[in-house]
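Shown here: the complex without one of its protein chains, the others still in place.
Chain naming follows the written order as A and B, and within any one chain the residues start at number 1.
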Amino acid sequence: MSTLLGWGFVAALAALPLLFPDPYLLAVLTSAGIFIIGAISLNLLLGYTGQLSLGHVAFFGLGAYASALATLGFDIAIGFGWRLVVAPQPVWLGFLAAIVVAGGFGWLLGRLAFRVRGAYFVIITVCFAQVLRMVALNWVELTQGPMALISIPPFSLWWPGEGWIALYRKDQNYWLVLAVAVLAFLLVRQVVRSRIGRALVALRANEPLARSVGIRVTHYLVVAAVISAGIAGAAGSLFAHYVRIVDPDVFLFIYTVTMVIMVVTGGKGTLWGPVVGGLVFGLMPDLLRGTAPPEAQWIIYGTAMILFVMFLPRGIVPALVRRPS
Amino acid sequence: MMNRRTLLLAGLAMPALSRAGFAADPIRIGMTQPLTGAVAASGNYVANGAKIAAEVLNASGGVLGRPVELILEDNKSNPREAVAAAEKLVLRDKVPVLIGAWSSTFTLAIMPKLMEYKVPMIVETSSAARITTSGNPWVFRIAPTSEMEAVAFAELLGKFTPAIRKIGFLSVNNDFGRGATEKFWAALGAKGIAIGRTETMTPEATDLAAQITALKQSDADTVFLTTGVEQQTLALRQAVEQRLGKRIVTTGGSFPDQLLANPLPPGNTSFHILFYAPWFPERAPHPRIAERYTAEWNRKGWEFAGLTEGFRGYDAMLTVAEALKAAGKPEAEAIRQALWTVKLAGVNGDISFAKEGPAGQESGQNRPNVSVVTLSEGKTGLL
Partner (left out) sequence: MDQALQHLVNGTVLGGTYALLGIGLTLVFGVMRVVNFTHGELYAFGAYMTYAAVSLLGLDFYLSLALATLLGMALGAAIEFLLLRPMRRADIDSTMLVMIGAALVLQNGEMWAWGGVAKLIPNPFPGTPLVVGPVSVLPLRLFVLVVSIALLLGFWLLLDRTRIGMAMRATFQDPETAALMGVRINWVNSATFAIGSGLAAAAGALLGPVFMVSPTMGDLVGLKAFAIVILGGLGSLPGATIGGFALGFVEEFAGGFVSTEYRDAFGFLLIILILALKPQGLVPAKERIG
């Protein structure tokens, strides 16, 4: 897809709140946008390294919790009578904390899980997210468990002439998510076009060959995992300060599945795939709301996933791009 | 490609725009309940209560000369979905008043949004203290707090033989369970009753053998069980299985109705703190209102025991209708003002709101009635 068309698309999205200032429309697009950022990050692992990571929501949830806890502050016992006390921090620091914490766990999981591949790797990633959910549920002192972290402050930005402003309004949050999504997209594009990206593609195509010509397999996979996890953590932070509540269900498998569906249907291993898939599946629940029960929405999701994998395995974007030629 | 995009965007914007231009005739009242997920049983009962209240109101000419329309949104037993449901009701359906959201956790999740959008909410079930003490002037609770329930229960202690001397707790690990544990602990401790062991369980746990075995080892004579109706049923059955051998009192107003058709073996009597005992409508504070509600419910052929929770939705709708009448118009701020003046007779009893919480930011709190129902071999009695 040409760069010009891409920027035109971004400009159209940016102008949307001015043309249609409907708060519900913006709320729906903002939620979809946060998941699209998650899908963009998942695509780096799933599409470019070919590793089916089904614990991706772990990084999203870690980012949400890290950001929320940093901005709310906490006071926990860490054993031997010591306490760890963190005073409430500004939101941008929470955003950074989200990226660092999620990226750090991405590194850990990368080191641990890349020792095993295939089905083993998949099940481990699923279990990893589940363990985090259990921790979030039961470490009540830190996470408030099922009571959830509530009253999380909204995102705030420094604006020339205005100073620090808290983003309560729908259009402000929409633009923030759009900006982060564009940054995430550009970052992934940069990675994919760099030496790392070429190494990853070589790995996906033929791992033994890539190893034999001296590509440091584990190193590149871990780098990709850290970047991917960091972006997912950023999305989690946006989520926490937009929805302003974080509960252990943020680690549910179903959210990973949502991101996987977005990537697979849009086209894994293509830059625009997660965006297109994300728009389709991010907006579908709200288009269906009122006309179909929530179960129907998931039945459609599941069916779409089956049909795409069986009949259009490369996704929507490659199918569209190939046609003109 | 550009064509596709504009088409997509137009398709998105259209429903939003056309809806905005459609001035609805009926007065819309928004409600969010857990219709699916871990606590779905109770949520469906409350929703049903609200539905029949809407029918009863409309049968007698509606409110302000207009029919009322209940818009029900599932929160899927999840606080985040509760927020999404509330946003949908306020932003898309433009309701001037909400009812919700069953669990304390869901209600607490929605509360910042009430401040943000300036819409009042009737809280029909949630019992956590901090709902009305955190300084949210848009919250009006008709349900009792755990503390009210505990204090009211402490007055009934003399009715138990053998007397309650030492208590233990089996509580769901959330605001509801922890709040009840804390308040019953305080209220009964103040009466000189010894406190034993507290066991907790996650809301989705099904096998409670480990918790019950642990409680069995303690020397308490009574265990207070606080959780949703599904887990209540599981815990009561597994208590028999593990020979807990202690009196069980459930709190929170839910009743394990499935044990009516599939009773526990003879010799097992459980006690249930309820806010409406549908087996004895004639003993409700306002028998005629209770009987009307009970009759409408039964005409639908719904689960009889659901009446124990359905009244919450019914009373909440009556409260909203009364506030609308007093406000004279379906506008959020007017309804909020009017809620402070309402005085009505509901299924549970008289409903009116007293101020709670920090000055200038008070929430409304009603003072409901409590009764204890016994269940033995599928038969109920009033203590």
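Worth a mention:
Everything below uses one rule, namely that a contact is a pair of C-beta atoms (placed from the backbone, for glycine too) under 8 Å apart; a residue touches a chain by one contact, two chains touch by 3 or more.
As the structure is a computational prediction, the values presented were derived from the model and not from experiment.
The residue touching the chain not shown here, chosen from A:Leu5, A:Leu19, A:Met134 or A:Ala319, is A:Met134.
Checked against the full complex, the one of B:Asn262, B:Thr341 or B:Thr374 touching the unshown chain is B:Asn262.
Summarising the interface, chain A meets the missing chain with residues 50, 52, 112, 115-124, 126-128, 130-131, 134-135, 137-138, 253, 257, 260, 264, 293, 295-296, 298-299, 301-306, 309-310, 313. Contact residues of chain B toward the unshown chain are 35-38, 40-41, 44, 173, 199-202, 204-207, 209-211, 213-214, 216-217, 230, 233-234, 237, 240-243, 258, 261-265.
Here is the rule we go by: only the chains that are shown with their structure count from here on.
Interface residues of chain B, counted against chain A in their complex, comprise 1-2, 5, 8-9, 11-13, 15-17, 20, 36, 74, 76, 78-80, 83-84, 87-88, 91-92, 105, 108-109, 111-112, 116, 173-175, 178, 202-203.
Only residues 1, 5, 8-9, 12, 16, 20, 22-25, 27-28, 31, 137-138, 140, 145-148, 150-151, 168, 243-245, 247, 249-250, 279, 283, 287, 289, 294-295, 320 of chain A touch chain B when the two sit together in their complex.
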